[in-house]
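Now for chain A:
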Amino acid sequence: MASTIRVRATTSGETTEVQALIQHPMDSGFVKDAKGEIIPPHFIQQLTFEYDGKPVFSADWGGGVSKDPYVKFAFKGGKKGDDLKVSWVDNKGATDTTTAKIQ
Partner candidate 1 sequence: MRNAMLKSALPLVLLIAGATSALAEGSEADFKVAYAAAEAAHKEAGTLRNQWTTTAATLAAAKKSADAGEFDQATASAKEARALAKASIFQATSEKERWKDMEIR
Partner candidate 2 sequence: MRLRSAIHLASAALALALLTFAAPAVIAADTVDPVADAKAFKKFFTDKFPKVKLEDFVNGPYSMNEDMYKQWEEKEQFPPYEFSLEMGKEMFSRPFKNGKRFEDCFPNKGIGIRQNYPYFDEKEGKVITLELALNRCREANGEPPFSYVRDEMAALTAYMAFTSRGKPFDIKIPNDPRALEAYQNGKEYFYTRRGQLNFSCATCHVQSPGERIRAEVLAPALGILNAMPIYRSEWSGMGTTSRRFTTCNSQIRGVPLTPQDDEYRNVEYYLSYVSNGLPISGPGARP
């Protein structure tokens, strides 16, 4: 199955800018379907970006984040060709992870 995570990381030497698009329904648990029944909550709870074995960005999310979330941030350091690891865990215990090379 294809990864749910699209990530692009570019370094200027001093800072690395990261953009990621994650495919996930991010159902809050407050929305009803056409039949009037609640769509059960299904959202990413933890998102982590790791560089050189250390987290450079981590997020604790709830149902307020919209479907297919987009994240953009920058961190100090990061060398071209190095790995950036991205992983998430959702409220159902599902996970996904991917590694991208810093450009």
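Following the convention adopted for this analysis, a contact is a pair of C-beta atoms (placed from the backbone, for glycine too) under 8 Å apart; a residue touches a chain by one contact, two chains touch by 3 or more; residues count from 1.
Basis for inclusion: all candidates are chains of the complex that A comes from, given by their letters.
Note that the structure is a prediction, hence the values are computed from the model and not measured.
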{"item": "Of 1 or 2, the one touching chain A somewhere in this complex", "value": "2"}
{"item": "Contact footprint of candidate 2 on chain A as seen in their complex", "value": "6, 8, 19-21, 23, 66-68, 70, 72"}
